[in-house]
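Read the structure below first, then the notes.
Right, chain A next:
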Amino acid sequence: MKDAIFILVAVFAVGGALLTAASQSIINAALGLLLSLISIAALYIFQSADFVAISQILVYVGGVMVLLLFSIMLSSGSTDFFKNNPAMKVFPALLIVVVFAGLAIYALFSANLTFYPGQYGPSTREIGNLFLKDYILVFELVSVLIVVMLVGAGVMLRKELVRKAVASDGDSKDEKENKK
Partner candidate 1 sequence: MINLIYMFVFSLVYLLLLALTAGILTYVERRIAGRMQSRIGPNRVGIQGILQFIADLIKGVQKEDIIPADAYAFLFKIAPYLVFMGVFLTLVPIPFGAYTLMEDLDVGIYYVLAMASYVVIGLMIGGWASNNKWSLLGGMRSAAQKISYEIPAALGVFIVVIMSGSMNFQKIVAAQGASPVDWFVFRNPFTFIAFNLFFIASLAEGNRVPFDIPEAESELVSGYNTEYSGMRFLFFFLAEWGNLVVIGALVTCMFFGGGSFWYEWKISIPAPGRDPIVFEVLGFLWFLFKTFFFVFVIIWIRWTLPRLRIDQLMDICWKYMVPIGLISSLGIVIWMYFIPENSTIDRIVRLTLTSLGAITVLYFKYRVYKNLKITKATIYANPFV
Partner candidate 2 sequence: MIIYLKNIWETYATVFEGMAITFSYLLQRPITVQYPDRMKESVPETLPEKYRGRLMVDTELCTACGLCAKACPIDVIEMKGGRAEGKKGLRLIYFNIYHGKCMYCNLCVEACPAEDGEEDEHHTAIYFKKNFEGSSYTLNGLVEQFIPPDEARRRLKESEEIAAKRAAAAAETTKNSEAKQESDKPKDGGDV
């Protein structure tokens, strides 16, 4: 039974990722990504990583996906359909990807790693302890990064700055269209 659910979740995870890779419509790609992200959270729960799974849903589904959907909706005029990258056709890309995947799986089976059966249990307290003891520097750096990110994103989207950039940019497309 557990395996049946696991296979279902795995199929959703990989299928969502493939939908993102292969879909011709951007909203379908976003949906595939959503499916994949939620399924990966379920995979975390299979490995007793409840805190990470919930973080995944909170940050990815509630944050990143909403931002992505926002951007898709705000810029939907020009991005209804995907266009392929002219520098990289589908076939070479596929070749690279298949070679990479083959190598990775070959490495996985030839590396002869020793695994132990996993133990289930709550993880939140241990994660908190690690963050405040071993990884305190990383924790602080990440918080600094988040502050920088917040300020940067805020500054970048301020209306006056954008307008100024448009005004100083003599032949930006906007003005070209206006002149026409």
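Structure notes:
The criterion applied here is as follows: a residue touches a chain if its C-beta (ideal position, glycine included) is under 8 Å from a C-beta of that chain, and two chains touch if they have at least 3 such contacts; residues count from 1.
A word on the picks: all candidates are chains of the complex that A comes from, given by their letters.
Predicted model only: the values in this text are computed from it and were never measured.
Only one option in 1 or 2 touches chain A in this complex, and it is number 1.
Taken together, the chain A residues at the contact with candidate 1 in this complex read 1, 27, 31, 34, 50-51, 54-55, 57-58, 61-63, 65-66, 69-70, 73, 122, 124.
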